[in-house]
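In this view, the complex is presented without one of its protein chains, the others remaining in place.
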Amino acid sequence: MPFVSIRITREGVTAEQKAQVIKEVTDTLERVLHKPPEWTHIVIEEVDTDNWGFGGRTTTAIRKEQAG
Amino acid sequence: MPFVSIRITREGVTAEQKAQVIKEVTDTLERVLHKPPEWTHIVIEEVDTDNWGFGGRTTTAIRKEQAG
Amino acid sequence: MPFVSIRITREGVTAEQKAQVIKEVTDTLERVLHKPPEWTHIVIEEVDTDNWGFGGRTTTAIRKEQAG
Amino acid sequence: MPFVSIRITREGVTAEQKAQVIKEVTDTLERVLHKPPEWTHIVIEEVDTDNWGFGGRTTTAIRKEQAG
Amino acid sequence: MPFVSIRITREGVTAEQKAQVIKEVTDTLERVLHKPPEWTHIVIEEVDTDNWGFGGRTTTAIRKEQAG
Partner (left out) sequence: MPFVSIRITREGVTAEQKAQVIKEVTDTLERVLHKPPEWTHIVIEEVDTDNWGFGGRTTTAIRKEQAG
């Protein structure tokens, strides 16, 4: 019965990458914890960079500095 | 003080359906757990089908197979 | 594929009450949103009253005032 | 290692307000709990008013009544 | 900046299994999404079987039937 929530910043992850993450994490939970894949739900929650703070600043500000 | 998060795939649920779910779950928590409705918050979080994995595949892939 | 998280304070809810909440919320999601019960996962997360804040105070403090 | 999720209704909060909330909550966790800011992640999750229920009704309905 | 929450039932998962899950999921997010491991936080949240509902029943009830 695992439920997995993966929160990441919304920065251009493709549908193929999402499908690969879902496949690999489901495999890990089956192999390591013996959880049947048909009971494993995984949700990828993409968060705007204005809405994700890290070290006291938004990711928008961090990305600008990195680009600068 | 209940807080309820309901995650579903984003597949055309109407505002009327959402209001009905909110009403019924609030009623259940009041009747069974004696929680005052004015303390009950319920959030419906809709997730794109590319972002919800189930049985190791995205819901997008599952829906295609079901339609096929 | 619904996943429901219900957070409540840990204040003596019984196993019977939990089972009833799970049954009713699953029914609501089936009846209103047409979600198959075998895809619906519901988690009840009990939180110590020291750890739940409301109106700027902990529930422990609120309960003391109500009892006083 | 704190991770903070702040769910609010989507009602016009600005990027400046978000940055200020992120800064202040990171400061609180550093000052009160001694958590290093570079380990603190904060996510602001905005929820449509149709999707947030309170007292058994959607926030959309509550706002209409308040405006009425 | 990923934050991953993995909810499972509390049914005897060992510290070694948890460490292995954390290692593999961090690896997946680095390899597939290019997320630096030092930004990836993973939380495993174990839920009592009385508190996890599936198909309208608690996992406690499901386990009893499976054992019976």
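In this document, chain identifiers A, B, C, D and E correspond to the written order of the chains, with residue numbering beginning at 1 in each.
In the analysis below, contacts are C-beta pairs under 8 Å (C-beta built on N, C-alpha and C of every residue); 3 or more make two chains touch, one makes a residue touch a chain.
A quick note: this is a predicted structure, and the numbers were derived from the prediction, not measured.
Contacts of the undisplayed chain with the visible chains, over the whole complex, involve B, C, D, E.
Contact between chain B and the absent chain runs through residues 1, 3, 41, 43. In the full complex, chain D makes contact with the omitted chain through residues 1-9, 13, 17, 20-21, 24-25, 28-29, 32-33, 35, 39, 52, 54, 59. Annotation for chain C: contacts to the undisplayed chain at residues 7, 45, 47, 50-58, 60-61.
Just so it is clear, only the chains that are shown with their structure count from here on.
Shared contact partners of chain D and chain E are A. Using the mean of the Cα atoms as each chain's centre, the chain most removed from chain E is D.
Its C-alpha atoms fitted onto chain C, chain B is found rotated by 180°, rounded in steps of 5. Averaging Cα coordinates per chain places chain A and chain B 20 Å apart. Put simply, the C-alpha centre of chain A and that of chain C have 26 angstrom between them.
Shown for chain A are the residues that touch two or more other chains, namely 1, 3, 7, 21, 25, 41, 43, 45, 52, 54. Contacting chain pairs (ordered by label): A-B, A-C, A-D, A-E, B-C, B-D, C-E, D-E.
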